[in-house]
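I am attaching a structure below and will ask some questions about it afterwards.
All protein chains but one are shown at their positions in the complex.
For subunit A:
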Amino acid sequence: MATLSIENAGKSFGDTDVLKDISLSMDDGEFLVLLGASGCGKSTLLNMIAGLEKVSHGTIRVDGEVVNDVHPKDRDMAMVFQSYALYPNMSVEKNIAFGLEMRGVGRAERKAAVEEVARLLQIEHLLDRKPAQLSGGQRQRVAMGRALVRRPKIFLFDEPLSNLDAQLRVEMRTEIKRLHQTLKATMVYVTHDQIEAMTLADRIAVLKDGRIQQIGTPSEIYNTPANVYVAGFVGSPAMNFFEVTLERDGDQIGVMLPAKLKGVDTPYFLPLPAGGQYHSHIGQPVVLGLRPEMISQATTAAPEDPVITCDVDVVEPTGADTLCVIRLAGRGAKARVSPAFACEPGDSMEFALDMSRACVFDAETGMRLYG
């Protein structure tokens, strides 16, 4: 059990900075997810924590001790790889015991430890098999067993579920979450899958181009994204963005949003409930962010939400919800409505906009304004 803190860490390969000025700290037992698209540096950061990559500048501390120059094997961390990285020539039992063997643990003790982990992961019947004789999900369990058996201070996961099919991925996700709750261990988990991040994390760090864009709880990341990138990356379907101008109408501050109705753009003034804080930005271009669920059928909406009427181009039923593609501010936007209220494509319908949860970003910097 351990705390981890990273201070101003960076990584350069030659002239290219892969990671810039990364700072974060983790409490004992926390589950941190590093989230980002491929090439954002999240795996490099994980490898730096593991000691598999040198830290170019800055420091990494475990339990307050600087570990920059500590060899990976002495950091007391274990890692689960996307490719599982099981040793193909060894049986499952030997795979799991290898780390203990390298650390000079005696045969009897190893056997007991392996059996305990195998029981925990329900792979006791597989101990004599070779990795090639296992299914993807079983390999994944063995890979986790190999990490668990050493009882390390910190667990590192490098996209461990990416090679599994969709159903198994959801199963193993729950399994990992349960494992974290049982072990109460400090875990760092790298993924590009925002749903994995949302479901597993105590906190998420969103990375882009080698920089942390935002660190926060899943709900902070989802409800108050720091910038347009985070807002667009997290959430499925993605948040709708509209380039609009902040305007004043009487004592209300809001935006003008044209909605297409019967082929004609009809402008609506949408007041922002907390408009006062945008005072200094009146007349400036901003980006309005509305998640699909903030655009819903007017019938069941709160009375204070502004209502717009517009054409529905495409209807995408997903089962629980139906997505309607409408045109707002000259571009396609997705609205999430209850299937009972969904209209036919080509018809028009009334949507209520939940402006209290809308995000407003600076058009130039992409940063969220206030709140």
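The rule is simple: a residue touches a chain if its C-beta (ideal position, glycine included) is under 8 Å from a C-beta of that chain, and two chains touch if they have at least 3 such contacts; residues count from 1.
Following the convention adopted for this analysis, contacts and distances are computed from a predicted model.
Trainee: Mind telling me which option in "Membrane bound protein complex subunit mbxL", "Ni/Fe hydrogenase subunit alpha", "Sugar ABC transporter permease" or "Cation:proton antiporter" is what UniProt lists for the chain we can't see?
Mentor: Options "Membrane bound protein complex subunit mbxL", "Ni/Fe hydrogenase subunit alpha", "Sugar ABC transporter permease" or "Cation:proton antiporter" considered; the missing chain's recorded name is "Sugar ABC transporter permease".
Trainee: Among A:Ser23, A:Asn89 or A:Thr318, single out the residue that touches the unshown chain.
Mentor: A:Asn89
Trainee: Kindly state which of the options A:Lys11, A:Lys42, A:Arg139 or A:Arg173 is in contact with the chain not pictured.
Mentor: A:Arg139
Trainee: Would you mind spotting which of A:Ala9, A:Leu35, A:Met77 or A:Val244 touches the chain that isn't drawn?
Mentor: Among A:Ala9, A:Leu35, A:Met77 or A:Val244, only A:Met77 touches the chain that is not shown.
Trainee: Residues of subunit A in contact with the chain that isn't shown?
Mentor: Looking at subunit A, the ones touching the missing chain are residues 47, 50, 52, 72-73, 77-79, 81-89, 98-99, 102-103, 131-132, 139, 146, 150.
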